[in-house]
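Working notes, structure below.
Omission of a single protein chain aside, the complex is shown with its protein chains in their original locations.
Here is subunit A:
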Amino acid sequence: MQKPEFTDEELMAYADGELPEDRAAALDLALMNSTDLTDRLALFMDTKAAAKEAMEPLLRQPVPDHLVETVRALSAADQQARMSSDDTVVAFPQDTAAPAQSPVWKLPLAAGLALAVGLGAGLMLSPDSSTGLGSIEIAALADTRIIAALDTLPSGEDVVLPDGARIAPIATFFDGARTLCREFEFDRADGTTVVSVACQRNGQWDVQMAIAAAAASDTGYAPASSLDTLDAYLSANDAGPPLDPDAEAAALSTLR
C-alpha cells in the first residue's frame, strides 16, 4: 500500500496559496500526472469558492445606522480624550503569570480603567488626579460578607449588602493549576464596579486580579473593554470552562 504523496492538508494549502514553495513545485509536477490529485485539489478550490460565494450576500445587508453612529461617536470621544488626559494603569507584578505568549493587542486597557493584580486583601489602587477616578479600595477579601458570598452563592445570583454594595459571582472554574477560582462582580455603593477573580489559597480567597472602573454607563456594569483584560487573564492562567451548577455546588461544598 502506497502512502499518499500529498496529504489533504497540503493540497488544501496549495489551493489556498499557502504551501511552501518547494512542496508547491513538487505538487505542480505531480498534478500533471494524476487525475486523482487534480480531483482532490479541485475539491479544496471548489469548497473555498462555494463558501465565499454563499456568504457574499450577507455583506450586502445594510448595516444598522446605530453601529456606524457608535463608531463616529467613539472616534469623536477619542479625539477629545486625547486632548485631555489618560489611563491609570497599574502593571502586572512579576509573580503573576503575564500572558507572555500573547500578542500585545490581546490585552487592551481602556481609558479610565485601573488594573491591579495579585495583591492580597485590602488592595488599593492609588488615585490619579488626572482621571478623577479617585481611590478605589477593594476591601474584598478581608470582608467576611464577601467571603461568605464567594463560599456559598451560586454563580448568577447576587446579594446586596447593607451598605448598598452588591456582589454577584459570575462563574466558578479551575485554573491550570487546578485551583478553585471564582469570577465575580462587586458593585460598590458609590457606583464603582469591580470585576475580579479570586482563587483559593491556603483556605482563603486570594484576589488574583481586579479591574475597577467608574461606572460610566447607566447599566452600572464595567465597560466591555475591561473584559478583554479578564479574557487575557483567563487564557494566561488556563482557566477551565465555568463549572455547571452541580459541579459548582460540589466544589463550593468542599470549602465548608
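Quick note on the criterion: contacts are C-beta pairs under 8 Å (C-beta built on N, C-alpha and C of every residue); 3 or more make two chains touch, one makes a residue touch a chain; residues count from 1.
To be clear about the criterion, contacts and distances are computed from a predicted model.
Student: One chain isn't displayed here; going by UniProt, is it "Xanthine dehydrogenase family protein subunit M", "ABC transporter permease", "Nucleotide-binding universal stress UspA family protein" or "RNA polymerase sigma factor"?
Tutor: UniProt protein name of the non-displayed chain: "RNA polymerase sigma factor".
Student: For a quick check of understanding: of A:155, A:196 or A:237, which residue touches the chain that isn't displayed?
Tutor: Candidates A:155, A:196 or A:237; residue touching the omitted chain: A:155.
Student: Considering the entire assembly, which residues of subunit A contact the chain that has been omitted?
Tutor: Within subunit A, the residues that touch the unshown chain are 2, 4, 7-9, 12-13, 16, 18, 35-36, 39-40, 43-44, 46-48, 50-55, 57-61, 63-64, 66-68, 70-72, 74-75, 77-79, 103-111, 113, 155-156, 170-171, 223-225, 227-228, 230-231, 235, 242.
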